[in-house]
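Structure first, commentary second.
The complex is shown incomplete by one protein chain, all other protein chains being positioned as in the whole.
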């Protein structure tokens, strides 16, 4: 597989006489791809129905003639000002019922039929015009679905569409009432049009109601994206991509990715560390200029799965950004490391965001490869280095990892609908497992719960709302909170866990405050969550109070709580020993990724790290042929 | 007095063929009472005016025939969906002016005349039908007034009703303007219909305005409840009960209780600990599975007073609940302890909530005596044990306690209207005094400020907005902040404290941040609040800076600040010594309650505790004949 670099570029921000020089310099830097156009609707269609494509024609021509392949974005994340006059009710509505207006981006509700048609219309016009353009080698749909929490909208349009969704799913109000248990608190509906959105209730809404609304929301995002994909494919054979984000559980990226040819994501390791990673201040200080050592890899492994293996980085952080609580600069070498880490995890292409820092508007403090005065920013040299290294590096392929880790958006909706403990967070639960596997030096495939677990030596699947029977066919660690609910968010008749082969019932659960962990005999503890396991399965681990902590039936293991890091390390080590998996104990900040032929090492630590005879400087990258 | 157990049950949640077996098992468990019906309006009246009572008839018959006495609830806390179409403006409105909608419960505004009539209508229909039913042995009105902060509503209906309330109280706008001091900031009204509710002002509203609105709110709750009581009494002789909650100061429970035959309350010791008790993390960890050692007893003593001595627990926590920030399971033995503690404080009946955990909707994670799969939950055995013990235990009666502690809802409204220090909380002030009395092994009567203090050896009455002259006839500790205001929340002409016999003026007050307590000479400190006492009364305690901290005229004591725990312990010990009260110093977690003939000990500590020759295990209960 040929691995390539690219960059995001906004010709509409710069005088036309700079374009050719920019393109030449991109090529000189070693870039192959350039993404354009995704925010330029006001320049494509300055007034309703009046179009101006000439400048875009020339921009594509200039970039293409320089040897660059163009990713052309549909501009639907930024409808122009006239659009909101045409559709005054198109705005997303927040949980308090307040419309979110014009003046930034993503000011549309996924359930607004009129805007979905506008989105299809502009996409079709672009696909017709550029579908066969030889320079347009890929498409991007919209931009960062759910950015700024825009997937969930509490609008009147959403309510009507949700009523339809419920009618299709449940067929009759009685069936819905039974499925949700609406007899409770006299919440029964006589018709689907009585259903309100589950915000603004006096106290918490029915979790079945919330879960249904979350599934509906995901379906609306997927539908919106599919409309664009379908119309592009009518006119173009170029692959279709969308750029996902980090730690987003508002819609099902597997469902959305199924309509794409390539999944991509926007990777901002330093912004994420301060904004989205649950780390101590000490760790935030340590990794301030590098990012969390596992957060990027996790999403690489996740989005490798969402479109059947093909994935990119569409936006790679090049320097300080503008949107995190604080915005420091990367440790020199990290933009190179981040790119190599993506390639080691199977990325086809890594695009830096953006070519040149814009001197105006919301992102003027967001670095690029070039400074606003057209001199080099620090990252440009690192990008050039990666390009040169790519040319000389061995070609590697993605190997299936020995271990699979299930990520299931439906479970995220479920536990966000009913956390039961205020800090129960499904993403964190899965990510904690991922970190433990990585500390042991393991490469991981993140997979949907429909995975065939017999393809892996070990599958971890914490926190699954419902457990497919197929999972129990492999060696799998389930729990906590696995199969304790039905599809409709009620307790199963036999209490659960509903897992084939297990003879254990969870008779009650406890959520635990941070100051009250429950120690596990032999080391480690349960935090946040613990289940009372009752039954005849083999007891693998016990709490210090002798209650079962982990049970097993054959190779199906069930964890009755949320392990802390020490307990995860024990569990991973025990399993590895049992099945002969080769693990190690990596120093803090050092990480490994295995490809088919080579092993890669990455040093996220701010200091040099030595392990197993190899020393890596800060931001160091190393690869060796696998033995 | 015969003490009994009961349980809350929802026949509408279960197949009818389970009812008889459920009833038999309740009886087998030793339960006498079963509360039903309070959330089933959508099953009573599925459409406006169309009723279905057959199932309820059969449910009552089945339960009654098994030997159970039924408490029948009016369903007005959960109006069905059609009701909100009929009265689209019936919702309570939050402080920001936003209506709180359908989809959970308590979605009505106490000031909505139309809904109050609906409430009377359904109550009358039920009272007519079941008023003479031999199995219906008690009534419950509505459910948990003010749950989810629903007593205060900022609706248009509330505004109009408040204008009427003001007109009745003040008779003329001029009188109101004078009483509230509306000349200040040109806030004068020319007519009552100019009065707005005191939300959404630019800065804080006039505290007199706020206090009046709080009193009005309480009157609205009382009136709503009274309508139901009056109509039930037309058709039934069974006692009328309402289930109050813990730490609720939104309405006057003495006023409301005066219309009831029996006060009851819903006791969730563990949920309260994490959600409503002001404790350190260390104490929360220590009492995580037991609850605060004084919180339950305080409310037992309080609600014993609100309906002239008759009181119940209507809902007793049986296991983990669903609504606290975290929801652990009780220490084994605690559900037994909690019941015995209630009986020791004079409860007639303790009902566990609920019979069987519901597998659906909002409370699916709320434990019951039975699991959703109809097997026993841990609490069932404890309930059965209590039932058996009750049969064998001596009959005891409630003795008047030696010490009275005044709780005054009007003072809570006042200081919530004008805290002056951001952490000044009337409930906490009274509760701190209660804890000190309990640490000294004393039994306490919580009383209204209309109490005759000569009936008690000592009366504590901290934080009274206004002080009745009668209080000074006994031995009483007043202050801080006692009699420093008029009825209308202005400063008295002579500054106050307006207390008969005292010759002290409070010339200024100070609220104190947590990092700046003021030490009292000899030990302890004032926290949060301190008054500058000026006058000729005897100085009992001084600050380390020599200013008076506590003064006295005869047996009227005035505290010029908020004592910390050490200072409260000193004060209680000094008073006890002066009047020959028998006190002790109980170990942390051990508590005592005296009945007429027996002394009870309760161990809330997670470990065994020895005191005075007696050792109690964790969750231990002990009683001995008083000597």
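Think of it as A and B in the order they're written, each chain with its own count starting at 1.
One rule holds in what follows: a residue touches a chain if its C-beta (ideal position, glycine included) is under 8 Å from a C-beta of that chain, and two chains touch if they have at least 3 such contacts.
A quick note: this is a predicted structure, and the numbers were derived from the prediction, not measured.
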item: Among B:194, B:469, B:487 or B:624, residue touching the chain not depicted; value: B:194
item: Full-complex contact with the absent chain, from A:372, A:397 or A:617; value: A:372
item: Interface residues of subunit A (partner: the chain not displayed); value: 12-13, 39-43, 46-47, 75, 78-82, 85, 92, 98-107, 147-148, 150, 274, 281-282, 284-285, 288, 319-320, 322-323, 325-329, 357-365, 367, 371-373, 375, 377-378
item: Absent chain, residues of subunit B that touch it; value: 96-97, 180-190, 194, 196, 198, 200-209, 418, 420-422, 490-495, 505, 507-513, 515-516, 532
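Everything below uses one rule, namely that only the chains that are shown with their structure count from here on.
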item: Subunit A-subunit B separation of Cα centroids, rounded to whole Å; value: 47
